[in-house]
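Of the protein chains in this complex, all but one are displayed in their positions.
Up next is chain A:
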Amino acid sequence: MDLSRRRFLQATVLTAAAAGLTAACGGGGAGGTRNGKNLTLWYWGGGLSDKVVKDAEAHFTEVTLKSAQIGGDFKQKLLTTLTGGQSVPDITGIKGEDMASFLPNANRFLDLNDLGFKDVAPQYLEWKTKLARSEDGRQIGFPIDIGPTAMFYRADFFEQAGLPSEPEEVAAQIKTWDDWLAAGRELHKAVPSASLINSASAVFDIAVGQGTQRFIDTGNHFVGDQDHIRTAWDLAVRPYELGLDAKINDNSWNAAIAKGTLATELGAAWHALDISSAAPDSKGKWRVAPMPGGPSNLGGSFLALPRQCRNPEQAFKVVSWLLSPANDARGFADAAIFPAAPAAYAMPQMTAGDPYFGGQKTIDVFGPAAKAIPAAYEAPADAALMARYKTELTNVETKGKKPDDAWKDAVAQAKQIAQRQGVR
């Protein structure tokens, strides 16, 4: 009896081990034609329009499309899955800010140009497409959306301060950052409770994005200590020095917006949803005008096909269907996802007036901005470096650290992070 039980247990263990081995090998071998019947799609809540995704599941009958909303740290989960090589999604979203860190490992993804992206590429904004192209020309990301930025402002405050309040007039008067600061001083005089901006970091983010160069150049050199960054830094510190900075660096932003202590907000198109959901009572008081100093981009994502994709041709069809200009426009209406395909900007879902913004057609501001965003090289370490500068700006705001000292520390720390990641 003892023996037979032992045999039984041995057999169980052996079977389990064998099953594990088979599974492990099965995932790696990817020879022959790949025409799997099942496709999985990973995205995060709000990354794609749920309605469009649902329609895609019904629309494609040759394959079974299964979508999954992945919560938490999306990049980390994707990275772990790709490294593990098991249960890799056939189609996955990649957030715009994470794209740069995936590009050095572009060989983990399929080159979309091989699958026909070249033919549809002209429909999408070139500066956006370029952000998902590796140095050797592999196109790993299909643009979902972008984040063209603009200045959101409280028209009622502008009126009280004797400033123009209609979007066209504001656009004509506030063209440069200096104009914006001048308006801020007027606003603060008329409405003392209102600040011009929520935090210095917000200005810095936008100002860096207005340039064609960021912290690391294409030759892999650290340029975060040079004039273009210093100019952005000085600009970010100005509202603080003038007493126009609300210095909000925690989650009280929602309450601040609801209370009406912020006169302008610098943000991307999707920021409209943040404002309207945080301050439903301010409906009709906000307007949108072009960004002072020129357009820049914040956020915006991609869809990519990992190398393990079980049916690349069908997967690419799914992706290009999901992100066709017509569906892009639906995504905007449904989930405020701003399309990367300019053809969508003329569609009725996008040209409609937004009641929250007093019926203003916000596309008149965001559309032209989207097309004029400068293309800049983003290095893998870019997001980590940006975080250093923002941290030091926060130190200026909360600890009263001298801006010059904060600048030196930010540069030194950013430089070290860059060095750690192999930047010269």
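By our rule, contacts are C-beta pairs under 8 Å (C-beta built on N, C-alpha and C of every residue); 3 or more make two chains touch, one makes a residue touch a chain; residues count from 1.
Heads up, the rule we're going with is that contacts and distances are computed from a predicted model.
J.: Can you match the unshown chain of the complex to its UniProt protein name from these: "Glycine oxidase", "Monovalent cation/H+ antiporter subunit C", "NADPH-dependent FMN reductase" or "Carbohydrate ABC transporter membrane protein 1, CUT1 family"?
T.: Its record in UniProt gives the absent chain the protein name "Carbohydrate ABC transporter membrane protein 1, CUT1 family".
J.: Determine which one of A:93, A:380 or A:403 touches the chain that has been left out.
T.: A:380
J.: Looking at the full complex, which residue from A:38, A:64, A:176 or A:252 touches the chain that isn't shown here?
T.: Considering the complete complex, A:252 is the one touching the chain left out.
J.: Of the residues A:64, A:83 or A:212, I need the one that contacts the missing chain.
T.: A:83
J.: Tell me where the left-out chain touches chain A, residue by residue.
T.: 6, 9, 73, 76, 79-80, 82-83, 101, 104-105, 108, 201-202, 205, 247-252, 255-256, 259, 380-381, 383-384, 387, 390-391, 394-395, 397-399, 409, 413, 416-417, 419-422
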